[in-house]
Structures are given as structure tokens and as C-alpha cells.
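Contents: one structure, followed by commentary.
Our next item is subunit A:
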Amino acid sequence: MLEIKDFDLIYRTEKGVMAALRKINLTINRGEVLGLVGESGCGKSSLISSILRLLPENAGVAGGEIRLGGTDMLSLSENEMRRLRGRDISIVFQNPMSALNPVLSIGRQMEDIQFRESVSRAEKRERAAAMLSEVGIPDASRRLRQHIHELSGGMRQRVAIAMALMARPSLLIADEPTTALDATLEVQIIEKLKALQEEIGCSILFITHHLGVVAELCDAVAIMYAGEVVETGSVERIFGAPRHPYTRRLIACDPAHIGDPSRVLPTIPGEVPKLYDLPGGCVFRPRCEVAVDECARTHPELYEMDAGHHAACIVARGEKS
Partner candidate 1 sequence: MPAYAAKRILLALLTIFLAVTLMFIMIRAIPGDPVSILLGPRATPELKAALIERLALDKPLYTQLFIFYRDLLHGDLGLDVFSNRSVTAIVFEQLPFTLELIFAAILWSALLGLALGLLAAARPNTRLDKALAILSTAFVAAPAFVVALLSLLLFSVHLQWLPAIGAGESGNIPDRLYHLVLPSFAIGLSWVGYIARIVRASFLEVLGEDHIRTARAFGVAERKILLSYAFRVGILPVITLLGVGMAFLLSAAVFTEIVFARPGIGQLVISSINSRNYPVVMGSVLVSSVIFVVSTTISDLVNAMLDPRIRSAL
Partner candidate 2 sequence: MTKPSRLAVVRRNLKLILGNPLGALGFGIVLLLVLVAIFADFIAPYGYADLNVRDRMQGPSPAHLLGTDQLGRDTFSRAVVGTRVALLVALPAVGGALFFGMLLGMTAALGARWLDNAIMLFLDTIRSFPTVMFALAVVALVGPSLATVVAVVMITSVPVYGRVARTQTLALVNSEFILAERTMQASFLRILFVHMLPNIFGVLAILAALDIPAVIALEAGLSFLGLGVKPPTPSWGVLLRDGYALIRSTPWLVVAGVIPVILATLGFTFFGEALRDVLDPKLRGRG
């Protein structure tokens, strides 16, 4: 479905060129839910902006491919890309309060994104209302007349999800859709999303800080650290037998609470390296407890640990599984 190969992204900044994403490799299969986990600032949002090709002006693609169903999206024209957006891929952005237009009504915005449908406005409105009801918003037709700031946090998030699912996309990207919500609301929304995913059959790239949410919702997991994917595998493998020391630290911190959806990514001592001048070798080495001399010299790739389970760690590759 979605295949990212050796993707590199840079930002040009006053301090110099910043290698924000380096050699990203990721695959999402049809109907699969992939959880993308990583500390704030590790490049998750940059990755989804790259997939949608909605990068800020100072960003630049330095190499790699992003394929959706076989076509390399990086080589599409801007017009072709626009045809994909909102039809094949759609997105739930991080903060729905700022992600929706503040002065246009929710209904107006939901009508506008149906510009591909050749039906009447009234019909579009009806579909929008139906979609709102589907994500669990009561009194949908009244909501359509309201503006985003008039809704509560949970309702805003539901509206954002409803908009993204309107076109029944084949890939849904959700950037921390529940981070701002309290635990009970988060559970409700995750369950709704799960049900809708099963009904529509789309793939989901789900970005979150919450390991519990990943365990709840996802089939596969990718762990990111400082602009790299350091481990990928099925939920069972990652939570049951993590191989990268970073993943291990994340999970080992408090294994009993993995299932608790309110759990936030644990903080690990040490500093994330600066992306302007990266040290050679492994990016996690400065914080790593099991690093060996070799780690300072060789930059680890995603080595296959088991079938479908990869980790970018020399030490782990040496270990027996």
C-alpha cells in the first residue's frame, strides 16, 4: 500500500542544513494499522508532511521514494498530487482547533472537501451530517452550522476524523489525534476509529506518544528516534520481544502499564543529538547502555531480526534472538 524507501529530508535553517529524516524505510500493508512512535521532535510530523508533499518552503527531499500503490508520489506533478490528496490519502492533523478554518462553518468546510462529487450542495451537506453522526457526534446538522472553536476538544477531534473519512480513503494518516484529550475520551475515539477502519477497510498510519494506544489499535509498530526509524515489527514482537535498546527502554520503563491508554512515552535520561551536526555511527549511542566501540564507527541499518522484525542496532544483530 504505502512504501517508503531510503527517504531523506532536510530543512535549511539559519544554523545550517538539518538532516531531519534519514534513510527512512517503512511499509504499510493494505488494511493494516501502523503505529509510529517517537519522542517529540523526532520527525513524525515531518514524515507525514513528506507523504502528503505539504512541506514548508525550507524543506527539501534529499533522496528516496515514497510509493502509494506502486506510483512514486515524489515524481508526480503538483496537479496529480492534488488529485491524490483527500481522495486516496487523507489526514487528521495534530490540533483540530487550528487545523480547521476559524471563520468558516464546519458544514461549509465539509462541503468544500467533497468538491469531487457531482451532487447538489444539499446532498453534500446531508453526507457531511451523516458522517458526523457516524463518528458519534449527536445533533449533527446543528454542528454543521457551528465553527470549530464552539466545540469541545473531543467533538473537534471527531469532526477532524469525520472529515478525513468522508472520502473513504485507502490510507488514513492520523497525527497524534488523541494527545490533547483525556483518557476516557481517548478510548472512545480510538474505539470509534477502529470500528470505522474495519468498516472502510483503509490502512492507517497512526502517530502517537501513547504506547497503550498502539497496543490497543495497531497491527504493526515503527519506532523513530532523532530522524530515523530504529525498529519495526508487529505489535506482538515489539512489545513482546523488543530488540533495539531504545525500544527496550521505552517498554521496560513500566511494562505493567503498557495496556493503560493514558500512559505517555516515558522519558529517558540523556539528550537527543542535534540534527545539525550528527555524530558518526549510531544516533542513539550517547544514551545507550549497551553500546560498544563499533557503534561509534558504524551507522546501523535496519537489520532483520526475525521475519518482519527489524532493528537498527549492531549489538542486537550480534545477539541471538
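One rule holds in what follows: contacts are C-beta pairs under 8 Å (C-beta built on N, C-alpha and C of every residue); 3 or more make two chains touch, one makes a residue touch a chain; residues count from 1.
These made the cut because all candidates are chains of the complex that A comes from, given by their letters.
All figures in this text were calculated on a predicted structure; none of them were measured in a lab.
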Q) subunit A in this complex: which of 1 or 2 touches it? A) 1
Q: Please give the residue numbers of subunit A that touch candidate 1 in the complex, ascending.
A: 52, 54, 82-87, 90-91, 93, 95, 98-104, 109, 112-113, 115-116, 147, 149-150, 163
